[in-house]
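Just one protein chain is left out here, and the rest sit where they should.
For clarity, chains are labelled A and B in written order, and residue numbers in each chain start from 1.
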Amino acid sequence: MAVSLGELAVRFGCELRGNPDTLVERIGTLANADSHCVAYLSESRNRRELAATRAAVVVLEPAAADACPTASLISKNPRATFARITTLLHPRPDRPAGIHPSAIVSPTALVDPSAHIGALAVIADRAVIGARVHVGLRCVVEEDVVVEEDVNLVASVTLCHGVKIGARTIIQPGVVIGGDGFGFAPEQGKWVKVPQVGSVRIGCDVEIGANTTIDRGAIEDTVVEEGVKLDNQIQLGHGVRVGAHTVIAGCTGISGSTVIGKHCIIGGACGIAGHLTIGDEVVITGFGMVSRSLAGPGVYSSGLPITESKIWRRQVARVRNLESLFDRVKRLEGAAGTAQDENDDGPDHT
Amino acid sequence: MAVSLGELAVRFGCELRGNPDTLVERIGTLANADSHCVAYLSESRNRRELAATRAAVVVLEPAAADACPTASLISKNPRATFARITTLLHPRPDRPAGIHPSAIVSPTALVDPSAHIGALAVIADRAVIGARVHVGLRCVVEEDVVVEEDVNLVASVTLCHGVKIGARTIIQPGVVIGGDGFGFAPEQGKWVKVPQVGSVRIGCDVEIGANTTIDRGAIEDTVVEEGVKLDNQIQLGHGVRVGAHTVIAGCTGISGSTVIGKHCIIGGACGIAGHLTIGDEVVITGFGMVSRSLAGPGVYSSGLPITESKIWRRQVARVRNLESLFDRVKRLEGAAGTAQDENDDGPDHT
Partner (left out) sequence: MAVSLGELAVRFGCELRGNPDTLVERIGTLANADSHCVAYLSESRNRRELAATRAAVVVLEPAAADACPTASLISKNPRATFARITTLLHPRPDRPAGIHPSAIVSPTALVDPSAHIGALAVIADRAVIGARVHVGLRCVVEEDVVVEEDVNLVASVTLCHGVKIGARTIIQPGVVIGGDGFGFAPEQGKWVKVPQVGSVRIGCDVEIGANTTIDRGAIEDTVVEEGVKLDNQIQLGHGVRVGAHTVIAGCTGISGSTVIGKHCIIGGACGIAGHLTIGDEVVITGFGMVSRSLAGPGVYSSGLPITESKIWRRQVARVRNLESLFDRVKRLEGAAGTAQDENDDGPDHT
């Protein structure tokens, strides 16, 4: 679909510098856009790409406007504005309301007539599917699940019995919501299964990435609050609670009963232990090893980044020998008469 | 279902302090239980919650009995007793025996009449499905798979050709058992596929969490022994063997041909290299980087836990400069006449 720059400026509240009648049809990158494209300049990206762009218009911050060689849509938040323009220019294809003949829908399920149930989907007993919900190809919706309006289960999603999905939530393929939490009681060298009788409550406007798993609670529910965005292959253990508008990048695992605050930003490949409390507005950078509660707001990191292997091997050896290095320094201090208090290794920079 | 405290005491071998005729219907947490609930006190949890609980009865250790404000079921292993009470009060819904009309079952498959084959499940040629097995919605059981009695494939499970699943094993959605192991031979800059002709043998009473993957062996089988409990998103490479009653927490990956002993406890987000031997009764804490064999019994850890980012950045810089710090200490020792042997950095605290 073609939209004029003038219309974009009005719809998204931007100042337009350029011809309001110019039409655009799609988005593009600064480097590869053509004259039918809208591009955008993120705050830090390469100004050279901006100078060379052939896009019809660039969405950018006020400070960059003068450097723009083509039309510009000036926004204080170019990325968010660009996101909305993208949604307008690249609308999701409409899926017709109705139930595909190959789908298996229980007679006791309640499916809104405006919902789309795709081929080979299964809707089990007493499940509730709300208005305009998209149940994609081959999804499984088990007993007593509630899916609120405008939810999009893209394809191949498994919603286990009793879970609740809030309005407008989008779930990518391969996600499993409501598998059993990892509950086992040790008894004489073996493990007794602790049945998981809680559920999962996903709030509204949540997004969940491919192959992410969210377990049901042992007793009380596992909860993901509104506006949370989860990337791929994230694992949330039983009883975890993720606060509103928190984002978590891929491959991060959070152990059971940990509570994450609101508006947190958690990097990829983090491991967060169980029974912790992470405050609001906490930022954890990628590969973070979180084994204690963290107060918010704050920025936390861990890990030793990569280096050439031969240097790394020496680093590892040196870290292993730190114990003796501390001893050697203590002996030197003794010899020099600058010895510290025996028990004082200096302030604990934890 | 309602059960009396007296019956619970008799069934599970506990001393009851309280009215044996009191009825309970479900479980609850200490904090949120009501008068129809059974709760339990784990060894370390908050005694304040115990004092304030409104549960009908609390399962707890002898030492805690006097502090209990309500009826108590005294057990030396409260968590295991509570697990069994939970199973009694919250039984798994019965799935009727029989094959859903939409399931695809090969005429050469052997399906016990007491098994339940759910909607859109596929049972391929010569597969064997044992007594009272539950094949949940949309499971795939490929050729020549053997599923022993009372196994529960919750939903959306993929069992690749030839794998064997032991009795009473429970497999959560999204699990893939018997995908090809990662076998490739380098040849002039490219990689030649090594066909994986082994299989996978899962023992009895195993549990496997959502989206976990267990590859078939290159030649010999990948083996998970009886009583093992695997959490979500675990990866077991080809030829791995996991010893009986070992538990592994989520997101841990074990590379090919590694052998894990019995009764081990492996934390989440660990990476275990290939061709290693981990002994019996080894404990590996979360985020462990295991690149050598480990003798059991023993407790092993690695990693630098999270700290405030600005402190972390200095830590990283200091670790990078350890090489020169060792040199500086050596020079000081030379100047002080306390020099160590040139080759001696102190005992290797590996």
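Throughout what follows, contacts are C-beta pairs under 8 Å (C-beta built on N, C-alpha and C of every residue); 3 or more make two chains touch, one makes a residue touch a chain.
Predicted model, so just to flag it, every value in this text is computed and none were measured.
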Considering the whole complex, which of A:T22, A:S156 or A:Q196 touches the chain not shown?
-> A:S156
Which of B:R11, B:K76 or B:R328 touches the chain that is not shown?
-> B:R328
Given the full complex, what residues of subunit A touch the hidden partner chain?
-> 26-29, 32, 77, 79-80, 82-84, 86-87, 90, 92-93, 100, 102, 119-120, 137-138, 154-156, 170, 172-174, 207, 209-211, 227, 229, 231-233, 245, 247, 249-251, 263, 268-269, 286-287, 303-316, 319-320, 322-323, 325-326, 329, 332-333, 336, 338, 340, 345-350
Hidden partner chain, residues of subunit B it touches | 104, 120, 122, 124, 138, 140, 142-143, 156, 158, 160, 174, 176, 179-180, 182-187, 189-195, 197, 211, 213, 215, 219-220, 233, 235, 237, 251, 253, 255, 271, 273, 283-285, 288-292, 294, 298-305, 307, 314-315, 317-325, 327-329, 331-332, 335-336, 349-350
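Keep this in mind: only the chains that are shown with their structure count from here on.
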Cα superposition of subunit A onto subunit B: how big is the rotation, rounded to the nearest 5°?
-> 120
Chain-centre distance (mean CA atoms) for subunit A and subunit B, in whole Å, is 25
